[in-house]
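Scroll down for the structure; my scribbles are underneath it.
Every protein chain but one is kept in place in this view of the complex.
And then chain A:
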């Protein structure tokens, strides 16, 4: 238990404390999209209200990509994973904790930022509610994909750009059901989005752990 606490404390310190860029960048990026979109399509209130939810979903997806270059690669380079392995701490455990810390560093902030975002685009209260529920269901999945991609591309020099490209197709199911739920408020889309999210969260520590071990052998 104290091991988990120590790992989580370090990860949160890194992601929030500015050691690796801080949590504000994804949130500012997200809000910036919400600010820029009305300028780009013009002040057509019905159009903005109809498309705004989808735009915010795309913005959330892209904001989730931003921190992925810092999730695994620096620790791999500095030998943290070697030292964990020597101490019998599995990569899966370290990465499961990191998944939680990663989500905590952008998920809740994104939910808060979605409120001014929705206001800027003139979304109705019903749509905003569905958007928030969808983000609650979908952002853990986005974090899981981000962590997996981050571990897979950790040893590549072009990892960041490649990571972004790899994440997008994997995130499509979350986007389809999460953003799709905005149009069909029967909850089925949200449930599917949450199911995909949970499955991804279950797989991610193991996939990322294997990737880290493979990187060590290389």
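Please note the rule applied: a residue touches a chain if its C-beta (ideal position, glycine included) is under 8 Å from a C-beta of that chain, and two chains touch if they have at least 3 such contacts; residues count from 1.
One rule holds for everything that comes next: contacts and distances are computed from a predicted model.
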Among "ATP synthase subunit alpha", "sn-glycerol-3-phosphate transport system permease protein UgpA", "Heme ABC exporter ATP-binding protein CcmA" or "RNA polymerase sigma-70 factor, ECF subfamily", the UniProt name of the subunit that does not appear here: "Heme ABC exporter ATP-binding protein CcmA"
Identified contact with the non-displayed chain, of A:14, A:73 or A:109: A:14
Of A:28, A:85, A:104 or A:168, the residue in touch with the unshown chain: A:85
Residues of chain A (touch criterion as defined above) contacting the omitted chain: 2-3, 5-7, 9-10, 13-14, 17-19, 75, 77-80, 82-83, 85-87, 89, 216-217
